[in-house]
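Shown next, in structure tokens, is the structure this report addresses.
The other protein chains are all here in position, but one chain of the complex has been omitted.
Naming follows writing order (A and B), and every chain is counted from residue 1.
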Amino acid sequence: METRGGAIIASHLRRVYRKGGRLFRKGGETVAVDDISFQVPQGTIFGLLGPNGAGKTTTIKMLSTLLIPTAGTATVGGHDVVREDRIVRRQLGVVLGGDRGLYAKLSARANLVYFGNLYGMTSESIRRRTGEMLELVNLQDRADDRVEGFSRGMKQRLHLAKALMHDPPILILDEPTIGLDPAAAVELRRAIGRLVPEHSVLLTTHDMHEADQLCSEIAIVDQGLIVAQGTPDELKARVGGNRRVVISTQAPLNGRLAGVEAGLNALVDVQRVITDLDDVGGSRLTVLCTETPRALDTALALLRATDAVITQVQVVEPTLEDVFLSVAGKSFE
Amino acid sequence: MSVAYRTEPVYLLASILATTRRYLQDVSAYVIQLVRWPLGPLFMFATWRITYSASGRTSADGATLSGFLLVGIFGSILWSSSIWGSGYAIQNERDDGTSGSLFLTPVSRAAVVAGYGLGSFIWFLPSFAAVGVLGWITGAHFAVHAPWAVVLAVLALCIASLAAGFTFSGIFILTRRGNLVANVIQSPIYLLGGLMVPLSVLPGWLRPFSDAIPVTHAVVALRESTLLGAGMGSTVHDVALSLIASAAWFVIGLIGLWRVEDVAKRVGQLDLY
Partner (left out) sequence: MWQSASVSSTSTSRLALQAAIASWKAKIYEHIVVNGLGGYVLVWVAFPVFTLASIGLIYRAHRPGLVGYAVVAIAASAFITNALYYVGQLLDEERHRGTLVNLFLSPAPRLSWLTGLAFAGLFETTVSAAVCLLFGVIAFGVRFDPDLPALVLSFVLFIASLWGLGFVFSAFGLILKRSNDLANLLSSFVFLLGGVYYPISLLPAWLRYPAEALPLGYGMQALTQASLHHAAIAQLAPQLIPLAGFALALPVIGVLTFGWIERKVRRRGDLDLY
């Protein structure tokens, strides 16, 4: 299969919605996706991370042939999503967000059999894959129950089974764990993690922990644009200065803190020292630094010299939220 | 082991049959559906039969009242099965929130619509049987001189109904008021299609509207071939008119289906996904 470098290639995708127009009145425009380009390498999970309304779902709809881009091109498995939409659909398994999209009055098995037929699979393949998929998503015990009685987590797992039914080389998962309870989300993430390297996966999520855990590469999307892209470590390295050492003491240190602050500020690795009270009334010292061990050692030594009783020490690594904050200039939510 | 795929023609047929099966599974999940379809036409037949008796008529367009109504109800069941089956196919998927899943697959949209139509036709079979028995009990007089003419007329009626289903499958979505339009067209068709009202009582200015409906000619062909002993000659004439109208409706239907997908994908509207 010719993939010209990536399982999915999006090149300058743009999507504008026109709304409210009438015959003699021009309607308004909403730019859902402004200019998005990325490549999903073979056999990896690529994440599109962004807050609600960033343009992730619109991008997914364009890539999965449900929406024609206003501008730009995209290929899936080397095939153009507009001109070769039918070939693209065969190569693609898609899990759309939410718990709709399944036939509620049909059993899990009947849903899979039906979709197998819609993908043109042979009867033997449908039979075999139905069993395999139900086992993969751990629904074999409820295979013949109607979907209407399933929990949201079970429906999401069945969605994944449906997407994998025709064994597509490429998968698009749009917010697959949204609305799931923590246990169900963990279980589904495990299943997603097992999809590589056999499949190439494009995953959209607004859960930074999920993106960090599953994706080998991430594009952060905001207002229809990619504002940062790289591996999770690369992205976090960009905001390396935001590593934090947080130390709490049993009692407030009041005047004794001035010497500690001065000592820490003397270190070249330390960018800033913040002191305040913690939730239980003790002092809390937050040290923003680029080199954690030296700042930690120094802070502990200086605090001990004041006879402070240390109750908690935390080293906070930068998160993707810090990355988003740094590149978008606003909080993720 | 990788997945094996069907060849194109087999794929098309299999997807029609799978949709038919799915439709039947879906619709039979509701108890009321099991009761409604065989009983509804019986009540309808009785109501119209009493209405005609009350009107003082002893015949309609040359046929016995029961025979006339029997064919009319046969046509109306076919019409309903098409409108609420194939016509409502995509709208139904949208209502159930499954249109996104469906449009993600490479299956032919026309195959899905046809699958609904076939499923709906099968679902309505007990209704046909029930009306047949009732017509026979109430003395419908049949005069068949050319059995092939009857077969031809039934085929034309099926095609005419399917054409209507295809036409409306796209239109229902494009109007964004599927249920509304499906209901609105029901009564005019009973009147203009000559299903329950003799064409002879229609005012002249309504006849062109009546002629543009494929079902009208097919119902005339079926009435004449089953009730009035018409031969192949006159049946072929009506069947030809019906087929011409059906072809036009099919074209409109295919354009409508294409337009639905185009509007959904290009304009990003219709809430299909």
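Simple rule for what comes next: a contact is a pair of C-beta atoms (placed from the backbone, for glycine too) under 8 Å apart; a residue touches a chain by one contact, two chains touch by 3 or more.
Computed from a prediction, not measured in an experiment: that's the story for all the values here.
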Quiz item: Among A:E148, A:E291 or A:E317, which residue is in touch with the absent chain?
Solution: A:E148
Quiz prompt | Given B:L12, B:I122, B:L191 or B:L254, the one touching the chain that is not displayed | solution = B:L191
Quiz prompt | Sites on subunit B contacted by the missing partner chain, in the whole complex | solution = 30-33, 35-36, 39-40, 43-44, 46-47, 50-57, 95, 175, 177, 180-181, 183-184, 187-188, 190-191, 196-197, 201-202
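As a convention for this text, only the chains that are shown with their structure count from here on.
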Self-check item: Geometric centre distance via CA averages, subunit B-subunit A, whole Å
Solution: 48
Practice problem: Quick one: which bits of subunit A touch subunit B in the complex? Just the residue numbers, please. | Solution: 15, 17-18, 61, 64-68, 86-87, 89-90, 92, 94, 96, 100-106, 110, 113-115, 117-122, 124-125, 128-129, 146, 162, 166-167
Quiz item: For subunit B, which residues are in contact with subunit A within the complex?
Solution: 1-6, 11, 14-15, 17-19, 21-22, 25-26, 29, 96-98, 100-107, 112, 264-268, 272-273
